[in-house]
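Take this structure first; my questions come after.
Here the complex is missing a single protein chain, while all its other protein chains stay put.
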């Protein structure tokens, strides 16, 4: 399989290069990046050495479709939509890491991503409907048949994987769910940004996007679809002074307040028993984001307040792997007929 | 006023020295610390220079009561209880920074602090009842008359100050409150501890003490007392890789879902209008812990989900100042008849 | 004294506001910043509250000279030179925190700051000659009479204060001096910059500007002037993942290899005995940058290799205070006839 990495010099692209360069199933056949186009990879990234030292190329439909069977679009929101239909028309499958195809309705996207919608005049509601939400542990079957994947980002992944078993089986109330998430700064990307300077965000923690963060609606859409009911929830992202890592603390109410922590642990464990990258910890063991850094794992822990049937679920992921490019490779594997975790047997290397 | 700092070489003691050494209202008349007793202060802390370079002395009731009018006990849980009655009997007022007198009932303390209770055989339920919970913005009147203060720590302070106006005025439901707190590592103290090594907790975030953390019961006790009803809530502490700073994200449900974010902001602002160290931000401005570092301030922001009447309140404090020793100095000021903020006009010095 | 802070929203300006807002000797009469001009200070900096909440104004010679007796120019290199003569002509004294007047020769500046020289066509060699290098512990007399100060930055300060006594008294060889400096990221300023993102520079350390860093020539100029001989040295800056703080490790060779560590300690201590902000530690005690954070102090330690007469001197400063704005306030105090440390009695607040 020949794979194009489009947007190769951001964090998504860099991870994709790192994950694919030693992977025997795939060949990186195109590296696209407009700002650095014409320069050689190893000059840009002496610490991510590629044997053949390819040029980074201008992003061009012709080149991508000549060279690749499938394209990973690691691009800012809005730009993917200018490429996707053309690539699909030329037979190139697309795994889009942006938000462009995460909503089933283009109108919804235009409402939530209004800034981008003002710049990119989209007319591809059919593709929004066609795209498969690329959460592999939930949507494996659909992914295997898809030609367009909307690959979820870190926040929805860290929230939905723990919630899916509980929502689909009606274990928790649909009402009153709280997702308190904490993200490392690499989630904000590589573009220069005052708020993400070490001097500004180091030695500090702050929340942002209360109530109206874009991912609230995305999480609600998928959670509603899983539960079969319309779900409104609270999602609060926080910026923590680490490079990689995401922790979500999820609060809900059990329908049956007699369930114990261990009941819930077993339920989660069973639900994901076929997925090696999901691990549910023994009760009273709580994970650090450090435990999953540099891996594609999600580690979950669950605890019930037996006084009142409240439940807390913790999840940790590496925001750039299971929260981004590792997830894209899982999708790539499923679409290509390989084992879901091929090339993702990564070592955490604590500390 | 002559002040004894008992337990001078931990973070509580160090902050107390820093806060009092330039304060004209008080004289540090005793520095107690058993491990370093007999050594000179400046040899231990060349970077916290004291002109007179006093000796650190062994902790002795006789010495403290000879030299001091009031004692700040910056000691591990349990030890304070061995000193307090003796000091009070000799006319020395006590501000205790440990948890020893935070519960109105000694039995409750013995249950929650069972490890300490096994070591220290206490018999001072009368003092538990007498002690005033030293949250100055709530209990100022009682503090002014007290001879024994149980000074609250960082978690309860960061949770209760935002909650007090909402609970006392019945703005939010008593049921379903969630407090998701994030603390810098200095909250864990200066004693060597593998979990707090930079190598172990740096570049990571983890939760701990789910459901059963000791401060859950303390927050519930005070919240219940403020609201007049028995309150059960969820409190989840997290360790963040910064030295100083605490952020609490508090979730609740409005009784009147028609209230706006601005209504709530005004309510909080009015409630604390006489307290310069409490600042309520305009709606949609969210504080960083960096904004209060090195100060005694608490900054609060509030936001309502108008779809369903949920409310989120954010608070940030410096866990070693408003969350510990700064608060102790407020109590000291009130007990001594000085203005509450005297000597606490601190500069944040961003970044 | 009315003081204009020109460039008020960068780190230099912010520190200046923090240092002057409670200082009774001075009144901040003008806050200049082109990008934010027209907005109110407290809206930009809710965490650095100014009672009168002034507007940030466009930088204008007329306004500055109407409102201020003295101007602190906290501006990028090159821009100061467009304002300075006009301000001086209107009777406003200038403390320039940029490099524009640090060389005695404009030609030298044009050579070293060639990028800026290409943009700003300067013709003020007379001012370069007139300007006093504002290292207060070395140049106090000249500063007191100056109307234009070139205030040194963090690297030269951290290197020159330890070296001055040794060079001026001929204690060390002029040849073979090595200055290995480590700086927190705030030294790189507040402008968005990929290299200073927490994700990029967090959890890492790197050197930059080997041999040719601009400050090499500045340090050499002043060191030569102090020693009376032409000095060539090696200066290597490193970026460390902290916000504030600078550490310089300086290596040299004693002329008299019989001198002990303690001899050198005493010599340094005597040289600076009149300066409270300079502290020389006992031999074998080594300072952390944390010990001076948020203060205007420089702490020095010295050690001799008795086998071969090599000497190592360590110095730590807060790069934004003694390395920038604290130093500017020292100059301001001297020029205004106040005590050199007025308003600079700052507390470190470890940890």
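Chains here go by letter, A, B and C, matching the order in which they are written, and residues are numbered from 1 within each.
Methods note: contacts are C-beta pairs under 8 Å (C-beta built on N, C-alpha and C of every residue); 3 or more make two chains touch, one makes a residue touch a chain.
Keep in mind that this is a model prediction, so the values were computed, not measured.
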Using the definition of touch stated at the top, determine which of C:69, C:125, C:180 or C:342 touches the missing chain. C:180
Of the residues B:50, B:142 or B:196, I need the one that contacts the missing chain. B:196
Using the definition of touch stated at the top, determine which of B:80, B:139 or B:186 touches the missing chain. B:186
Only one of C:287, C:326 or C:343 touches the unshown chain, namely C:287
Chain C residues touching the omitted chain (full complex): 176, 178, 180, 182, 199-208, 210-211, 232, 234, 236, 238, 240-245, 247, 249, 251, 253, 284, 286-290, 293, 303-305, 307-308, 310, 312, 314, 316, 351
Missing-chain contacts on chain B, rising order, are 11, 184-186, 188, 190-194, 196-203, 241-244
Go through chain A and note every residue touching the omitted chain. 11, 14-15, 18, 22, 45-49, 186, 202-203, 243-244, 279, 281-282, 285, 287-288, 290-292, 294, 299, 345-351
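The rule we apply is simple: only the chains that are shown with their structure count from here on.
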Interface residue overlap between copies chain B and chain C, same or different (over half shared): same
Report, in whole Å, the distance between the mean C-alpha point of chain A and the mean C-alpha point of chain B. 39
Which whole number of Å gives the spacing of the CA centres of chain A and chain C? 45
What positions in chain B touch 2 or more of the other chains? 202-203, 243-244, 287-288, 290, 351
